[in-house]
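All protein chains but one are shown at their positions in the complex.
Going by the order they are written in, the chains are A, B and C; count residues from 1 in each one.
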Amino acid sequence: MSKTIIYTVRVEFGDCDPARIVWFPNFFRWIDAASRHFFIECGVPPWHETEKTTGLIGTPLVDTQASFLRTASYGDVLDIHVSIGEWRNKSFVQRYRILRGDDEIMRCDEVRIFAAAKEGGGIRALPVPGDIRALCS
Amino acid sequence: MSKTIIYTVRVEFGDCDPARIVWFPNFFRWIDAASRHFFIECGVPPWHETEKTTGLIGTPLVDTQASFLRTASYGDVLDIHVSIGEWRNKSFVQRYRILRGDDEIMRCDEVRIFAAAKEGGGIRALPVPGDIRALCS
Amino acid sequence: MSKTIIYTVRVEFGDCDPARIVWFPNFFRWIDAASRHFFIECGVPPWHETEKTTGLIGTPLVDTQASFLRTASYGDVLDIHVSIGEWRNKSFVQRYRILRGDDEIMRCDEVRIFAAAKEGGGIRALPVPGDIRALCS
Partner (left out) sequence: MSKTIIYTVRVEFGDCDPARIVWFPNFFRWIDAASRHFFIECGVPPWHETEKTTGLIGTPLVDTQASFLRTASYGDVLDIHVSIGEWRNKSFVQRYRILRGDDEIMRCDEVRIFAAAKEGGGIRALPVPGDIRALCS
């Protein structure tokens, strides 16, 4: 149904908070990088190129749903497994499972859109580009 | 049912990405600050004090569900309205609405626990402390 | 010689690392916000406006020299005192003193330029705009 691409992250000291565990916004930082990495690995050009050709500037989030199952700390190596859970007309579900070895640390489903800049500022949703969908399936 | 506390954020240049809008992990950064600020404003001592008295080191996330309704950019001032949506035995729902003036930018429901350090590393959930619940209602 | 503008920061839990003190890159995050805030308070338009009028997109760093004098932790309120230490032809020195009450936490001197986008990507330095210099003095 969808390719699965793995993005690997080393947890650093500065990613952790005074409770000595990963400060959770950092998970979303890594997930955003894993999202972009997924498209690059599938052969989609970087957004600064697509901006010039089709106006596509990125894939901003619409909705996110995440579960934090285990804590992680610095020294850990995390594998973020990324796939597309569902294609819709003007959005798609990008799915993440973050593993440390066999332990599942976090699970996340995101609804994202393909966005173009809007006249006068802000962004607007583009229809899912067929060529990108084909590359990622 | 619950107090509502407002935490105000100025969006900075560095909070925005090449699409010129807030890079979404920053919303979670602010939400985490707003979460802690809520407890402080309700009269709960900071976690480095509760750690010494009751072992409570913070309120890590279990689940989060967020919707991104409008974009924001630098120069914007955002008001994060924080309340407790529900108290459970060993967790609670903390609710956020981020507004720019009357415009709703983001909405988020989090399930969090009250955590103590566990022997040998990691964390464990404490029952919801009655005094904290009273202070926040 | 130069105006001094104060930018105030609340230190948050997530700004601190497992040593329970502010993780130092966060000081630079705040300093960058204080830098931009200085210009706004002096009456300089935001960069997304100057980009359209004069091409000026921001004030990227060329050099920085910082001393960390005391640690800070969450709950602290920090006042960042910002001024221009020196105007040069194509750059300027922006000066920061971070105080917690009377205690000096950090001191920083930055060399920054006024930058425009360069054809084909990257940035180039503009001469120091006379009107901006006048507004900040």
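The rule is short, and it goes like this: a contact is a pair of C-beta atoms (placed from the backbone, for glycine too) under 8 Å apart; a residue touches a chain by one contact, two chains touch by 3 or more.
Just so you know, these numbers come straight off a predicted model, no measurement behind them.
*Asks:* In the whole complex, not just what's shown, which of C:Ile6, C:Val62 or C:Val93 touches the removed chain?
*Replies:* Answer from the full complex: C:Val62 touches the omitted chain.
*Asks:* Considering the whole complex, which of C:Val44, C:Ile98, C:Ala115 or C:Ile132 touches the chain not shown?
*Replies:* Checking the options C:Val44, C:Ile98, C:Ala115 or C:Ile132, the one contacting the hidden chain is C:Ala115.
*Asks:* Since one chain isn't shown, list which residues of chain A touch it in the complete complex.
*Replies:* On the chain A side, contact with the omitted chain comes from 10, 12-14, 20, 29, 32-33, 36, 40, 46-48, 58, 73-75.
*Asks:* For the chain that got dropped from the picture, name the residues of chain C it touches.
*Replies:* 17-21, 23-26, 28-29, 32, 47-48, 57-58, 60-68, 71, 73, 115, 117, 121-123
*Asks:* For chain B, which residues reach the chain that was dropped from this view?
*Replies:* With respect to the unshown chain, the touching residues of chain B are 13-14, 16-18, 20, 23, 25, 74.
In this text, only the chains that are shown with their structure count from here on.
*Asks:* For chain A and chain C, let me know how many angstrom lie between their CA-based centres, rounded off.
*Replies:* 31
*Asks:* Taking each chain's centre as the mean position of its Cα atoms, how many Å separate chain B from chain C?
*Replies:* Here the centre of chain C sits 28 Å away from the centre of chain B.
*Asks:* Going by the touch rule set out above, which residues of chain A reach two or more other chains?
*Replies:* In chain A, residues 17-18, 20, 23, 25 touch at least two other chains, as defined above.
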